[in-house]
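Here's a structure for you.
One protein chain omitted, others in place.
And then chain A:
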């Protein structure tokens, strides 16, 4: 049996299109876990990254943190959290996802603000802009493409890693993979993996679109 046959078996099975285990429902669950994890990570990473980038403080602490965060095994963290917290709804699954996403968001935001051309920043301060105005009206608009890039790679990692939520009996596309492995239904495993990859690609598309909408044409060129 080759992959195409698996896919055909998976996607043509009418049972995979409705109900709690149908693709639309699993898709919603998957998006929900990913979006919540990404939102929490952004709520932590963006403000800290903007602040440290703007003031130039905490660069060393940040890179140490980022290195540490990258070394964390998400799956191990999931198991650990489940042991600690028990089956408390989605929380044990969210913690590794958020931990995974904070580092790229925080570090790229910090770096993006640091890498803004100092000349316009100097000009802005020199013409009497307040410090928050300099950050939000001068640095952020120019750093936006890089910051979005950080959010995008965090989002892609979260989308692919959110499959592990299924391991603690939650939903999402991971269900097909975990259950398929348990029952040796390889068409489900392959189908689930393809869905995850497709969602990751769709995520890239969404970020491209957001970039078109929020990044000034004066900044977008050449990137």
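Basically, contacts are C-beta pairs under 8 Å (C-beta built on N, C-alpha and C of every residue); 3 or more make two chains touch, one makes a residue touch a chain; residues count from 1.
Methods note: contacts and distances are computed from a predicted model.
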Choosing from "Adenosylhomocysteinase", "Cytochrome c oxidase subunit I", "NADH-quinone oxidoreductase subunit E" or "ABC-type quaternary amine transporter", the absent chain's UniProt record names it "ABC-type quaternary amine transporter"
Using the document's definition of touch, tell me which of A:4, A:20, A:83 or A:119 contacts the absent chain. A:119
Decide which residue listed in A:138, A:151 or A:178 touches the omitted chain of the complex. A:138
Sole contact to the chain not displayed, among A:15, A:83 or A:127: A:127
Which parts of chain A face the unshown chain closely enough to count as touching? 117, 119-130, 133, 137-138, 141-142, 215-219, 221-222
